[in-house]
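Please find one structure pasted underneath; my questions will follow.
Removed from the display is one protein chain of the complex; every other protein chain stays in position.
Let's turn to chain A:
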Amino acid sequence: MPATTNRPLRLFIDIGLWLLTVAITLLGLAALTFFIGRILPIDPVLSIVGEKALPEVYQRVYLELGLDKPLWQQFIDYVIKLLRGDFGTSFSTSRPVLTDLLNFFPATLELSTIGLLIGVALGVPMGVASAYWHEKWPDHLIRIIGLVGYSVPVFWLGLVGLFVFYYLLDWVAGPGQLDVFYVGVVDRVTGMILIDSALAGEWDIFWNAVSHMILPALLLGYYSLAYISRMTRSVMLDQLSREYVLTARLKGASEFRVVMGHALRNAAIPLVTVIALSYGGLLEGSVLIETIFSWPGIGNYIYSSLFAADMNAVLGGTLLVGIVFVLLNMLSDVLYRVLDPRSRELAK
């Protein structure tokens, strides 16, 4: 095989091709948001200058926005602006959209990361149990739990959760990130309230934030758990039917060792991909959850911008979440190759 004779070159080409794929996908994403911005029934000039503007003013803004140029030229200008980090200006906050997004992103990241941790911590063991007791009652039970997670509208579950655990039982704090009198007490360092309050040593605030976060995080966790446990189950089923498992059993390894030490280790590689993908899904799921829980993140920003007809902000938010999503997808692809030596050999 010529590939093995020239390994560095091969690797170089692979990385180049991968970067090209990422670039094309991101360009496609930009093309989509550009296209959506173009089909807007609202005249972008009018939304800036207002109905009563003089024709000269209208004309000047029209030229400034580059609307006289051919479409492809406008698209190239758009991409160049994006590359410079210019996502346009938000009409409602009159700040650059990127500044707004970076303000709100940490809160979303914090919530979805904790959701993911919950999803992995529960989903993987559930998937393993489901595969180990294949077609027995634990399997059926776990599959049903997963199916419910797939079928339930997450925003509705949020409302029901608030009603039961906040209003009826009073176990958790209500919507928002903190109780009102704690807001703004802690200096903003990372934008993630748990880290910031811990850094400041304000443990009251920390526990208050936990109490606010637990319900939305659990819901997001459940949302990802459904997917993670199902995928874990199918990967583990495949691994447990392999011959090396039989060999290990014949050699007298304990069941725990066979499942955890052998099968799960081999299943771990595809699972990394699954987990990375569900992280992307969580970022999206947080849009609806954030609106229910008034969580000050990207989802809420997009939601409130929608009602202000602030398309720059909506498209900017979509673009940012899209970019993170694409990068996570690509990252999972890379991780798969790095972790699984076979995929490197068999790739070409």
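In the analysis below, contacts are C-beta pairs under 8 Å (C-beta built on N, C-alpha and C of every residue); 3 or more make two chains touch, one makes a residue touch a chain; residues count from 1.
Everything below uses one rule, namely that contacts and distances are computed from a predicted model.
The chain that is not shown, which UniProt protein name from "Tricarboxylic transport membrane protein", "Purine-binding chemotaxis protein CheW", "ABC transporter permease" or "B(O/a)3-type cytochrome-c oxidase subunit 1" does it carry?
Of the names offered in "Tricarboxylic transport membrane protein", "Purine-binding chemotaxis protein CheW", "ABC transporter permease" or "B(O/a)3-type cytochrome-c oxidase subunit 1", the one UniProt assigns to the missing chain is "ABC transporter permease".
Taking the entire complex into account, which one of A:L11, A:I24 or A:V189 touches the absent chain?
Answering carefully, the residue with contact to the hidden chain is A:I24.
Which of A:P8, A:P55, A:P70 or A:P153 sits in contact with the chain that's absent?
A:P153
What does the interface between chain A and the hidden chain look like in terms of residue numbers?
24-25, 28-29, 31-33, 36-37, 39-41, 144, 147-148, 150-153, 155-157, 159-160, 162-163, 167, 280-281, 283-284, 287-288, 291-292, 302-303, 306-307, 311, 314-315, 317-318, 321-322, 325-326, 329
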